[in-house]
Structure formats: structure tokens, C-alpha cells
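The other protein chains are all here in position, but one chain of the complex has been omitted.
We call the chains A, B and C, going by the order they appear; numbering starts again at 1 in every chain.
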Amino acid sequence: MKNAQYSTHYQVMYYDTDCNGVVHNLAYLRWVEECRTKMALAIGIDFLTMAKEDQLFTVVVRHEVDYHSPAVMGDEVQTSGIVESVEKSSIWFRFEVRRVSDSKKLISVRQRLALVRMPQGRPCRIPASWFDLVAPQED
Amino acid sequence: MKNAQYSTHYQVMYYDTDCNGVVHNLAYLRWVEECRTKMALAIGIDFLTMAKEDQLFTVVVRHEVDYHSPAVMGDEVQTSGIVESVEKSSIWFRFEVRRVSDSKKLISVRQRLALVRMPQGRPCRIPASWFDLVAPQED
Amino acid sequence: MKNAQYSTHYQVMYYDTDCNGVVHNLAYLRWVEECRTKMALAIGIDFLTMAKEDQLFTVVVRHEVDYHSPAVMGDEVQTSGIVESVEKSSIWFRFEVRRVSDSKKLISVRQRLALVRMPQGRPCRIPASWFDLVAPQED
Partner (left out) sequence: MKNAQYSTHYQVMYYDTDCNGVVHNLAYLRWVEECRTKMALAIGIDFLTMAKEDQLFTVVVRHEVDYHSPAVMGDEVQTSGIVESVEKSSIWFRFEVRRVSDSKKLISVRQRLALVRMPQGRPCRIPASWFDLVAPQED
């Protein structure tokens, strides 16, 4: 699949918020994980089979998260992801979470995942097919 | 060990609260799990070794939780546990969470754990030594 | 609305599981909260407006949770709820979570919510219309 894109929708729950009245900074990262997990399966990165048959795991090795504006209880949000780039033994995803009602950008995230073989945790070479997943650069 | 008792202390964090301004109902149950986990090790229920060597697991099969009064951000709380009773293949714990400053009871919990052998999940007989862990009944 | 029923769907994520290989007991209760929250709005219990305009809050005062069988990473689950009964100042919900692929019942939950007026937390009388929400008894 070329130029893979994926998005998920979610409605903010009480357990996502904190007593400052807005969504807690860690809750957004659960939504990003949900988007990344479903996206991976949708674009052909079958991590469940890879783990079971080849002891290969994709593990998060870096997060960069910018918080732009807060969501509140009840908000409908959309999380959108692309594959930003692929390196020898890791893959970068980029995500945005926006409120549906006004398209306001709430957070942006870059995540680097490494491919490792367990139980030693040795880095493995990214499959050639994953290089096609990279989204075209925006200008 | 007879009449096992155990308690843990905790300070309420933002991620424990929700936008109603008080601690979210699920957060208390993390504190109870921390108390139960440390208590088990302290009173001789070495679940980590049991799992590794005998494929025996203690699994929560029932919660009964009463919420009496809410905690708020920054509160110091104490979680206290006892073994309430032991049956053929399960053990009941009872917990209370209280605010330290005024001893106010915040929640009370009864939890039943079963002892099962994996991977089939077959119920196993509770070790004889666990029967000594039961706390004396209050009148 | 009479005989209110409601259900939500969910796919199990890594953050729902623990190192015993199955879903952690607290994760199921987030799914139940999602079902209850969306159900409340769908059946006319507009807790967001009640909180803002009348300082009325529905607060969980009791959970009874039975864990029957575990879900694992990737499972599709359905959470279904009904209003079990209504009392002078509280309402009981009942929920079941089932795996979609084999309809296996994973957990069942009874939750009692009280209606209270903040900031004093004084119990309030349940609106008459809520009594119609009760599901018919199964035999």
C-alpha cells in the first residue's frame, strides 16, 4: 500500500480528563496508540502474527508530543496517522488529534518504532515492503 | 503468618482525578491493587514464583466496591488490607482506603481471587498455609 | 424511553492487557464506563447539562463485578447495558461484556449510581421519567 493514511474517531470520557477540567496529557496517547494499532493492521503490518511466528516486535523507542489545545469531556476527536519515514531498522509515524466540531488541532505526535527480535531485543531489518508505506512529503 | 494486615500510602496525582474535580472511581482500584500485590508478597504468597515455576496464577474473579466519599488532588491516602476468608479454591481480601488527614473512609472493597493453573485455567486447591492468613472476625 | 438497552463495540489494545497475557481487570471497567456514558446520553440522562445547570451529578456508589473469562489483545468485544432498577435517589445499571467472535461472556457488572447535588454532595430525588427506563425482568 502506498501513502498509507488512517484515522480513528473517539468521544472523550471522564477517565480521560483530570481535575483541571481538560483531558489529561496521557489520555491523548492512548488514542494515538489505538490509531497506530488499527492502522498497522490495515496497512499490512501484522504485528500479531509477526510476534507469534517470528518473535518480531515493533517497540516504541521515541515519542515527540506537542500539546496545542485541550479537549474536554464529551468532545468528538479524530486521530489521523501517516508513515513519515522508514529507516534501516525503524519506522516513524506521525499523528494529529483534532476536535471534530471545529477541526482544531489538539496535539501532534511523532513516534519512532524499532523492529526487534525477542527475547534478546536485537534490532532487525525493516521489510522492504514497508518502504512503500511512506506518505509523500508536504511542502 | 497469622492475621495478616498490610497497608500502603499514596498521594493523589492529577491522572487519578477527573473533570468532576474528584478522584475517578477506577483510580482507587489501582491503589487497592498496589496494596494487594505488596501484601501478597509480604505475607508469603509469592505469586511471581508460583507463576514461573508452577503455572499457578491468582486471578481476580469478583470485586465489590462501595464508594463512600471522594478524595481530591494532593490528598494523602492509606490503603489497608486483610485476608477475610479462604475457601477451597479462592481467597477473599478486604480493603479500605482512608484519607490520612481526617481518617475519612473513602472506599471499601471486597475482592475474591481464584487460584488457577494455566494455560487451561483450571481451578486449583488453595495451599493449607493460606488458611492461617485469615484475620479474626470483628464483632 | 422504555426498556432502554444500549451497546458499544471495542477492540482490545495493548494498554488494556498485562504481562499475564490477558486483559487487566480494570480495563474492562473503562469499556463499561464508555457504554454507560453513551447510553445515558442516548436514553435522555443528559448528565453534562444537569451538572452545568443544576449542579446535579450522577456518581458511582457501588460496583459489583464478576470476571468469567479473559479477553486477549485484538479481541473484538461488545458491552451491553440496561437499567436494572430505580430507587428514590439511585439507579442501578447492569452490563455484560462479551467477545464478539464466540459470544463468550467475559464479565458482568452491576453499578449503582446516586444523584447528588454539589458542592454539598446531598442525595437528590431521581426524576420520575427515569423510572420508565427500567428493563423488564428476565425470568
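Here, a residue touches a chain if its C-beta (ideal position, glycine included) is under 8 Å from a C-beta of that chain, and two chains touch if they have at least 3 such contacts.
Because the structure is a prediction, the values reported are computed rather than measured.
Contact with the chain not shown here comes from a single listed residue; of A:H9, A:H63 or A:R122, that residue is A:H63. Considering C:S7, C:N20 or C:S69, the position touching the chain not shown turns out to be C:N20 (whole complex).
The chain not displayed touches chain C at residues 14-15, 17-22, 24, 26, 72-73. Across the interface with the omitted chain, chain B contributes residues 11, 13-15, 30, 33-34, 37-38, 48, 73-74.
Within the complete assembly, residues 20, 25-26, 29-30, 33, 51, 57, 59-67, 70 of chain A touch the chain that is not shown.
The criterion applied here is as follows: only the chains that are shown with their structure count from here on.
Taken over every residue number at the interface, the positions common to chain B and chain C amount to over half, indicating a same-residue contact.
Top-ranked chain pair, ordered by C-beta pairs in contact, is B-C.
Once the centre of each chain is set as its mean CA position, chain A and chain B turn out to be 34 Å apart. Centre-to-centre separation of chain A and chain C, using mean CA positions: 29 Å. We define each chain's centre as the mean of its Cα atoms; on that basis chain B and chain C are separated by 23 Å. The residues of chain C that reach two or more other chains are 30, 33, listed in rising order.
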